[in-house]
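Can you keep this structure in mind? I'll have questions shortly.
The complex appears here minus one protein chain, its other protein chains still in place.
In order of appearance the chains are A and B, and numbering begins at 1 in each one.
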Amino acid sequence: MNATVASEYSAERHSVPIEHRFNPYSDNGGTVLGIAGEDFAVLAGDTRQVVGYSINTRYEPRVFDVGDNIVMTANGFDADGAALIDRFRNSLKWYKFDHNGKRLSILSAARYIQHLLYGKRFFPYYVSTLIAGLDDEGRGAVYSYDPVGSYEREQCRAGGAAASLIMPFLDNQVNFKNQYVPGSDGKKKKELRYLSLEEVIQLVRDAFTSATERHIYVGDGLEILIVTKEGVRTEYFPLKRD
Amino acid sequence: MPGLSFDNYQRNQFLAAKGFGTPRATSTGTTIVGCKFAGGVVIAADTRATAGSIVADKNCEKLHRLAPQIWCAGAGTAADTEMVTQLIASNLELHSLSQNRKPRVITALTMLKQHLFKYQGHLGAYLIVAGVDPTGAHLMSVQAHGSTDIGHYQSLGSGSLAAMAVLETHWKPNMTKEEAVQLCAQAIELGIWNDLGSGSNVDVCVMEVGKDAELYRNYKTPNVRESKTRSYKFPRGTTAVLKERSWQVVDEQVVATGEPMEVDA
């Protein structure tokens, strides 16, 4: 039986038998965020890796350039995330060997990752996966996944520990949700428009400094990978370390 | 209605048994330390309060006053440290009034441990008690189950290991006041950086024999948020409003009418 109010420190006694079982998963914290622009896409992540109340490292890159102008992150349980990205990179290498160095489109990469994830349907990779890049028309694209491979192309998506803090902010500032034209008596929605790269980077930085303030698993550093037709570029901004 | 009420206890146990889990109270997953010096004692704390992995309060006060010259730092369940401390502070004042003596640290500690022992650890209060009294400067700690500890330096809370690393490395006997304050602040800072349950600022309280206690609220503020890249102020009229109603706030004035009430002879 549980106590009425659980507290971290009180040693509660349980009258039910204690069950011991190996748990292969752990939560390594961290948060990631992807936004698609008109002719670019960004994927950002903080660089803190944690377990419990401890920081493993203050700089462990979360977002990776996996080749063919695609950036990828798999946030949650870092070992699974690393394994998934390794597998994808390896597959991409073999794809090139087998198909005379052909470029993998983001559409195909997205579908392939679904199969990587669903292939472990009953022992899933414990991650929320995001990829970003440019589609065949050169427009920014972000794809997001659940742990077993259900995916969707979106304009923006936050994943990981502080996803619930960041996502409503993105709804409001990227898709202008709940914003109306002043004077229209709440009848006319604020018109959608593509954000410039500078605006997107501002949003990403403010989203992460805000998440750092309120979530203990977010902090230390922010690394943003920017995909344009020129290639992948990285920017780094320090975050609070407490 | 003195004491605590258990009216909802059975209902809540029923809810728990039905599979609705038990909610978690705000915990001050904390770093707190204390350290003696020649002629006094100093305690310090961080200022982060957490509810699970969310920061509930970025600048809370974990240094509580038990008596003018006896202060304590609290870790554990936030409400318990606050309430147990207020209760003992009241009883300590009544005690010192009836005895016509200044309260002693050992008295505060004994009252705390007897109270906490009575509750068998269910009050999640972990305190470092420090102060000066007619018998000198003292530094002690008490755990939720009622056990107590005395020492030249102490640390408690989720960041206690980080803090103790500093204390064990740099502590020496007969430090000056400044050295002790520095040591404590540094120990807390290590907790702030390396323990996720601790963060934000450092609060310090110095109690010196023959002097008033000095509380340095936000003695160090190494975690001021950088300004945002832009303002997110909305144009007025952005939100869709269905209905609007407003009413004036009038100050209630006792209007004397001047005409006395008519009474019988």
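Here is the rule we use: contacts are C-beta pairs under 8 Å (C-beta built on N, C-alpha and C of every residue); 3 or more make two chains touch, one makes a residue touch a chain.
Here is the rule we go by: contacts and distances are computed from a predicted model.
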Given the choices "Proteasome core particle subunit beta 3", "Ribosome biogenesis protein YTM1", "Probable vacuolar protein sorting-associated protein 16 homolog" or "LANO_0E07822g1_1", state the protein name listed in UniProt for the chain not shown.
-> "Proteasome core particle subunit beta 3"
From A:D39, A:D135, A:D171 or A:E235, residue that would touch the chain that is not displayed | A:D171
Out of A:S54, A:S105 or A:S210, point to the residue that touches the absent chain in the complete complex.
-> A:S210
Candidates B:A49, B:M140, B:L167 or B:V181 - the one touching the absent chain | B:A49
Residue list for subunit B contacting the dropped chain reads 1, 4-12, 15, 19-23, 25-26, 49, 51, 54, 56-57, 60, 77-80, 82-83, 122-123, 228, 231-250, 252
Absent chain, residues of subunit A that touch it | 4-5, 162, 164-169, 171-172, 177-179, 186, 206-207, 210-211, 213-214
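As a working rule, only the chains that are shown with their structure count from here on.
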Determine the centre-to-centre distance between subunit A and subunit B, using the mean Cα coordinates as centres, and give it in whole Å.
-> 37
Which of the residues in subunit A come into contact with subunit B in the complex?
-> 1-11, 29, 50, 52-55, 161, 173, 178-187, 190, 202, 205-206, 209, 213-217, 240-242
Name, in rising order, each residue of subunit B that touches subunit A in their complex.
-> 9, 12-13, 16-17, 21-25, 27, 29, 48, 50, 53-55, 58, 75-77, 80, 121-122, 124, 126, 144, 158, 192-200, 222-223, 225-226, 228-230, 232, 234-242
